[in-house]
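Have a look at the structure below, then the notes.
All protein chains of the complex are present and in place, except for one that has been dropped.
Chains here go by letter, A and B, matching the order in which they are written, and residues are numbered from 1 within each.
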Amino acid sequence: MNENPTNTRPSVIQIKDLKKSFGENYVLRNFNVDLKEGENLVVLGKSGSGKSVLIKCIIGLMLPDSGSVQVFGDEVTDLSHDDLDSMRIKVGFLFQSNALYDSMTVRENLEFPLRRHWIKSEMTNVNDMVMEALTNVGLAETVDMTPAELSGGMRKRIALARTLILKPKIILYDEPTTGLDPITGKEISHLMLDIQKKYNTSSIIISHDMNCVKITANRIVVLIDGVCYATGTYDELSKSTDIRVKQFFD
Amino acid sequence: MKKQSINKAKLGAFVLIATTLLIVGLYYIGSKKNIFHSTINVSAEFNNVNGLVAGNNVRFNGINVGTIGKVYSSSDTTIKVDFTIDKSSTKYIFQNAIASIGTDGLLGNKLINISPGKGISKSVEEGSVFNTLNPIQMDNALRTLTLTNDNLKVITDNLKGVSEKFNNNNSLWHLLTDSVLAENVRNAVVRFKVTGDNTAVITGDLSKIVKDIKLGKGSVGALLTDTSFSHTLNQTIVNIHSISDSVAIISGNFKSISNNLKNGKGSVGTLLTDTMFVHNLNQSLLNVKEGAGNFNQDMIALRHSWPFKKYFKTQDKEKAKK
Partner (left out) sequence: MKSSALNRLLVETGELYSFAVRFFREGFRPRYEIAELIRQCFYIGNKTLPLVGLTGFIMGLVITIQSHPSLEAFGAQSWLPSVVSVSLVREIVPVITALICAGKIGSGIGAELGSMKVTEQIDAMEVSGTNPFKYLVVTRVFAAMLMLPLLIIVCDTISLYGSFLGTNMKQVITFHLFVNQVFEKLSFGDVLPSIIKSFFFGFAIGIIGCFKGFNTTNGTEGVGRAANSAVVACTFVVFIIDLMAAQIADILHIT
């Protein structure tokens, strides 16, 4: 699990010299990372170290101050609004707080990403797609409930189902196990792995939950002070003697 | 949080009800302003419009039938008023109808009153121009009426004085034993009584006339603006006044005579044998009689003078009916 079989594959995301600051506070400075096809890349870092900013720059929710973010070879900052939308069909995003729409049922939540795209695609049976995505996360019976009626773990699964419904090539996970108990966290981690195998996706996972990291990571990037401080597999990094890397594995 | 179900039917009902209310409300407002009625445009010219402005009402015999459109000077002395009249009302408004400026209530807005003219004429049509009556200057009319009332008050006061004088001198009859004189006196008094009655009737009539004028009933109201008539009326009243003055003087003389009698200036016998005095007394009574006769004649003349002729005739007819 911890070997990295994807070194030779092409990159789907390339980040070069990414810089982002909020006022005086530089959260990313000259950050470089590549995501290979089929790889689970974990970005490890302390809270407030700019991990979320990194993936929001990838998906185009934030604009970097400088540097280049390429997704499937396209420069994100240069994309038009429509191209950005079509890029986002291929890149799913699982929010830390799930971001389920409180005012909608689970079904409507899952249908929501289709709204934009169902006209152009051949998707004829929306219901089948919803049920398929829900079955993948094992929650087909919740289809007519509202998010408020679900537990935290269920909500995370629904959010994952909503991300999966467009069958993205890349999934960006923003702290997928935060706020969950360790057992549920493990379940979610295994689910992520299952999905990666089933749909052959590539992922960037932002986390500081070492259980999750251990289960999911092919490769780990340690983000400290806005730069890529260390990189390697879980085994390599857990044996690291660097005090700043080591603190994550204690 | 249970998802609130949205009911499109309820939303639709709300939107429809609100829109209907708006449309109905605007229609009601518009119908008062004659916007949604088919109307015709007519006009009238006045010397003075007393502050009439666009938007004021037009009334036909007190019913709102239209709205003022435009008020403007058409020459140095005339103001032209364009206004609209509901088509549905035009059937009974004839071209000879008279437009006048009036007021809605005591403090209300100015408006145009259309009152039917005499005789039959064609119904109004687009572009008709109405005959107008210039606004009655209320204070002038009131001034004339005050004068008339004052005069009438003097007359009735005098008449009251005369009759009091007679009433207070009942003993006179006992004192006077001369049957001729008594007869004369009685005749004179009867005459006076008749005269007084006539005067009372006429006064009543006059007060009724004045009341009617006040109410502006019929053509008499219009007559008030005729200055020559009011002059005549005044003259008549002054005449009545002077007649009753003479009556008062005469009865004053009469009273002093009878006072002399009463105060015993000489005995009654002496008095009665004094032929000179008797003659004078007789003469006086004759004068009184004559005076009363004249007064009666004046009153009869008044009855026949033209402005009141019709009035008294209708009075008589009514009496006859009763």
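Brief remarks on what is shown
Basically, a residue touches a chain if its C-beta (ideal position, glycine included) is under 8 Å from a C-beta of that chain, and two chains touch if they have at least 3 such contacts.
These numbers were taken from a predicted model, which means no experiment stands behind them.
The hidden chain makes contact, of the residues A:F93, A:Y234 or A:F248, with A:F93. Among A:D85, A:D144, A:D194 or A:D225, only A:D85 touches the chain left out of the display. Mapped onto chain B, contacts with the missing chain fall at residues 4, 6-8, 10-11, 14-15, 17-19, 21-22, 25-26, 28-30, 32-33. Although one chain is not shown, part of chain A still touches it, namely residues 23, 56, 59, 61, 85, 88-89, 93, 95-103, 112-113, 115-117.
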